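One protein chain omitted, others in place.
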């Protein structure tokens, strides 16, 4: 059975400085504010499609923080605004994607928003079919080991993804070869409308790790430090050649699945309100206030600063050029194609 | 972790009469002798393709015996000569398939040998892609429950099949709905040439059941009675609405994967010899002699009888008509197709 | 008769089939409480209960494979693939199992089942929510593949599909769901699987199409009539497998000119078969070149509005090519 990570570790013991903590906090707030802005843009008819992150900021930023930019590899999924911010994408990048602009680093406006990718940042391009990125994460981990590098691959997905056959196949291969890859399941209890009990007969996704011969860990996804701790240990194991870990972060999504969804059809407002009471940002705020890393006025001021930046980036992104339709035939192959 | 079934249960306690025991024994011997005849026919150029069962007779006959003809459903795979004999196929049927004759009950000579199927016997037609029959077993179990029937579905596969995504998907669904289906893994430690440690990072396939919320049981596949006991309990659970079980029978295949294979490339003769020392037929023989169900001369005599019958069936099957090539377009759809 | 759009027509036909026969069950992602992401099964869970309206895990191979099992044991499953783009993980089940069960068992087992999948572009769906998948499946013997494009055909063919003893892949063009409305009988009726349908009679040239492009062809044909007095016959293929060669060839023989229009990637697309069939069977009846309009051979349409437009053939293009062909 999976380990439950409940032990509280102090930030110092985790090696996190006050600056780190403030940075993590700012990243979480940024993710939240990007979401709120995106939904507003959706209502204004400027953003046809929005995939919200709100509720997942803790588990995303916490886990992603344990990887190293420029060294490690990120294989996120569409909900991972927090992960890609940690990996080095900016709100400007995200809004370029939201508006499908030519300079969208992920796809130049080809893919839907939140279909991340950037060779420069080590974020692997992914598609929409759920779980299809998992074997890529595993193959990259194989290549890392083969080439004698010490990088680690982090991969993220929802609990819904664990139902797909390819998820099973990927984890099985990673286990056999003890590859340097960490699997992070952001379990928000729904795959669109399908509740967890219609997705699996078990309580903890992390228990599935036992089928692949590596550890599974359950962690409170609303506790960013616990997520960091779990991931830090998993990354260390991976880097030391001890193989993969499956981390399950229990979390919740506050908004509908996407801007096309209506979540009132499948979950009560009370349930959502109840979940919101465990908001990872508020919780982290309290920790940081207690630690004196933030002062009482900081949260409001930080939010205001970030909001201002977000608004500026929205305007810049909105003004950026659209893709050129003449590029339709570009990049089918490395060699230009003659239509 | 999976349960290990080690407790010895007496045949009486299992509800098996002396007649049952003799019948089980005869079925196992028949499977073995069919194999030996088929390889001879292969060398003679009469059977282009043979899939051997030898070594698996114990786990096949033991598990299949716990289902009821005319009531339950069988979803076997290609190695399951023993299973389909229990389900009601005859050596004659098997040789019709081997020779691809018009009256082959499985496919009229369309499919390769050992691709079983018979609506009359409740044996579901299967294909070659490994593990693809598992969701069918699960869907049938769903329909059984939906229609208020008390049948149980037995499904069989090798340990190699557990690597396929569709295997995971099928078991997951069965677990969620607690369906009346039993999954029997005949773990012979190889998928063609690929040894178990290249297939999975775990020792017991049965441990995978925990990922789906139902019990996993490891049983000695060379002990036909232990296999029967495990299956009997699983069938009872399924019939009582308590859901699926995954049974892993540890076994070994004595011959190459098929007549096209050369197993000397990937396993030593010593390993094969060593495994043969645990022959399920010889072992059952000893139990039956001890119990007085067989007398000292019975084994030889039974083998001789069966051999004679097998030879006769081979001749009959060989003389049976080939398929009519004019049937090429038949059964594409229920309505005849005009080529 | 009631005026309905395509998605409502499908909803109602499926509803009636479930109400009439409790062997009919639906399964798929979000078909339960959510009523389907396109609302095709809205209200079903409440009316027919959990046993018949099955929210599945996110696993298309299992959705199709479990439907196979159900169909083998007395049920009439209607499986939903949330977007046709996501049928690929079920490809092995579709090709190796669904399509071959009857043939491989020499007629012993049959599969009365339907797999519904919303397909096609023009909905801001980008690379993975816009695909045309019909060419992959129309090529598979043993599988019936239908592409109804009007509310009347959709409802009638869904009824026929559920009644069919063989598996039917039922492709619903997403863009037509709410765009296209029409009269639908209030009584149950079936539109047979197989026959193509002449949606507009004409004498100067034949346009053969299906899906959203069919409607573009009809609009282009109306424009040509209005602006140039050119009479275009528009054939709605409706069923891709088995393909109704007779209706297509009869129309081409009558007009002497043929154009095939589809939005899928052009090369090796379904339109290639239609063009090839005409070339083989009616070469000497042609008074002009065979014209084929398909989507460009790039992986799929982009999310940016202008990239999506650059991909999809539009009415202007079709009308221009029609005019050119008519004047040949």
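A, B and C are the chain letters, set down in written order, and residue numbers restart from 1 in every chain.
Definition applied: a contact is a pair of C-beta atoms (placed from the backbone, for glycine too) under 8 Å apart; a residue touches a chain by one contact, two chains touch by 3 or more.
Predicted model only: the values in this text are computed from it and were never measured.
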{"item": "Visible contact partners (per top-of-document touch definition) of the missing chain", "value": "A, B, C"}
{"item": "Candidates C:135, C:184 or C:224 - the one touching the absent chain", "value": "C:135"}
{"item": "Residue among A:50, A:134, A:234 or A:281 that touches the chain left out of view", "value": "A:134"}
{"item": "Which residue of C:198, C:272 or C:315 touches the chain not shown here", "value": "C:272"}
{"item": "Interface with the unshown chain - residue positions in chain A", "value": "73, 104-108, 110-111, 115, 117-119, 124-125, 127-129, 132, 134-144, 146-147, 165-166, 169-170, 172-173, 176, 330-334, 337"}
{"item": "Contact set of chain C toward the excluded chain (per top definition)", "value": "61, 85, 88-89, 91-92, 95-96, 99-100, 103-104, 127-128, 135-136, 138-142, 240-241, 243, 265, 267-273, 275-276, 278-280, 283-284, 286, 289-292, 297-300"}
{"item": "Residue ranges of chain B at the interface with the undisplayed chain", "value": "48-49, 100-101, 107, 109-113, 115, 127-131, 160-161, 163-166, 191-194, 198-200, 260-261, 265-266, 322-323, 325, 328-329, 332, 337, 339"}
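As a convention for this text, only the chains that are shown with their structure count from here on.
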{"item": "Chain A and chain B: spacing of chain centres that average the CA atoms, whole Å", "value": "45"}
{"item": "Distance from chain C to chain B - Cα centre to Cα centre, in angstrom", "value": "41"}
{"item": "Where chain B touches two or more other chains at once, by residue number", "value": "165-166, 169, 172, 176"}
{"item": "Where chain C touches two or more other chains, by residue", "value": "56-57, 59, 61-62, 89"}
